[in-house]
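Structure first, commentary second.
Heads up, one of the protein chains got dropped from this complex, but the rest are sitting where they should.
Note that the chains are named A, B and C in the order they appear, and that numbering of residues resets to 1 at the start of each chain.
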């Protein structure tokens, strides 16, 4: 029997957990795990309930809608392998790691296709017998390039679009088309270095740790609610090129970890924050 | 208004979350956070619910007992500073760290007294204006020494007894007197080294990490359900004496972290496992 | 110009650094980095010197041998991509990660071939256009199986043999054939769990961290001088199957990290210890 997951978030009020679990109880579902959290600062309620059922029980929705505040967000998902499309540019580390996990089952992921603005990674994708869509941005306006990407995306019924080192800024129009469905990874430093060539800046300051942040894309590429973060120690003997390689290791690890949380529907977005029920 | 916490664990059955939250709802309490977990392998249910109330609402207990299975364990605690007694031997790192946190409020702890089988740490404890009970084990049978310790402990209404590097093995009779209430810390290696002088063994194997484990004491000193663990990297240039110092740093950090979880009543013990709702 | 590395270890005596660097200076080589360490407990001297030279300068060896104690171990290596053979059984995580790093340059490795006692991983290896040697152990005595493996290994001029989750115990005769040249990875727990199914034992103790150890193989499979270690946090909600997946993530990360140190010749073995010059 498959696991189903119910996600609810709404302004907090007394009795929400009792009301929601009553619906599941009367429908005969046994709860496997339940996480609930109230963000005291915004008085917002978040609940994730996993339960066993043969199919996504859409029949629960009317009763839940009746019991919950009008502005409640109610979502039901069947857990299991989730369909995704991956986007990348030239670097293989994140893409290759996700393809291996897809092929060998270490992540609940069904990769449908890979899109890139370069053809560099075509051989890697084809090794895994997956469609590779090369959509060069050369000579195209940004909007026109994104239209070509969207035309390909529309062929696939994907739940999430994963930017596995896709190095192009996305327009607000593109991002709004897939709200809370685009996941990105980027390196991070303590402290952050703004501007071009952050690896060189980090080197020149003698930074001792390199990090990565997996986040949901909202308005711009390297911003948005944070899902997962990680760091690796580095030393003075790492030159900027070594830092790039260390950055890759932490990026691929953090992207896989963050993506697992997303695919298992453990992540709520609220304003610019996440609530992550691990 | 104070935070109260309700802990329930029992064999799993349908409707438990709904039934429990109904009691809280009818009593007019709003849930601040709720964690629930079913251990699928043992079919055991665990739930921690924090809610706002002016005092520990003992009046909830009869209704909960009526609704829940007869073998359910139901506990209510008021959160806030929890009374503890500390025990130590000669090393100052864990004891000193806890005393500082007690004095400066970084842990919800009220230290009532410190007991030691040496007088080494008396000056440290007296700096913090706390009672120091020196109960030497010299010339005493183990049972007689423990009786002397118990005689002192009975003067204090403590919730937890924290072994902050207390280096004496406790008898089963002593441990059974304070079930699930004794917390211990010890260093750990990957892999573990059995026998005397594990630091030297770790050194001779070229170990690259030293760890610590905070756990609940059940039958013997360094065993029992694990609450928290941590590690620090080490290198070949660390001699056995350096490893001891590194071990102290990770011990004090992990003990404080594990104790915070215990004092906030986030830890369930079930058989030899813990469920920790962070 | 390529980087060359000179490794010297011998019983300590005054003047070693001066003598060794004199040889390099008179030969006209500029030192890029130099690490030296004396293990005070065994009075043994270790030195790794990297310098720029067009080829491995074998001509230095006679003068070094003359200056150094008779039992000094003196080794010269050219840095750059190092030839290795990989061995695996059925699990893809470590093997796949190394193949990706080989294909995309994140590790100084030249993979010559993969040997397995199952054919499970043949498609993965063939994706990367590498020879896959399936040598089943079915119906063979251990020594006969190892002879078949050795027959294949003799076709390749490899520097290191990497056990990327090769799940067969190796005989002392096999190990002695490739002294200090076989690298292995295995999971580790804090504390360690002996016997069958350590993941279940760790689960039943409520372990909060899973680790991995990369080591040089000397006499038995999971023992030997430690090169690198790492850990990942886990929680009560991880069942034994989840622990296996978490174990894979930390194994592949630690193997890659340990192997980088080995391939760059940063690891000395002395008795059962390592000196690792990071």
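By our rule, a residue touches a chain if its C-beta (ideal position, glycine included) is under 8 Å from a C-beta of that chain, and two chains touch if they have at least 3 such contacts.
Fair warning: this is a prediction, and the values are worked out from it, not measured in the lab.
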Given A:13, A:197 or A:235, the one touching the chain that is not displayed = A:235
Which of these touches the unseen chain: B:215, B:248 or B:273?
-> B:248
Would you mind spotting which of A:34, A:49, A:188 or A:253 touches the chain that isn't drawn?
-> A:188
What residue numbers in subunit B mark contact with the hidden partner chain?
-> 33, 92-93, 96-97, 100, 103-104, 106, 124, 127-128, 235, 237, 245, 248-249, 253, 256, 278
Absent-chain interface as seen on subunit A, which is shown = 37, 39-41, 188-192, 203-209, 211, 213, 225-231, 235-237, 239, 271-276, 278
Could you please point out the subunit C residues that touch the chain left off the display?
-> 12, 14-18, 21-22, 24-25, 28-38, 40, 233
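Heads up, the rule we're going with is that only the chains that are shown with their structure count from here on.
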Among line, ring, star, complete and other, the chain touch graph is complete
Computed distance of Cα centres, subunit C from subunit A, in Å | 35
Could you grab the centroid distance between subunit B and subunit C? Build each centroid from C-alpha atoms only and quote it in angstrom.
-> 40
In subunit C, residues with contacts to at least two other chains = 235, 237, 278
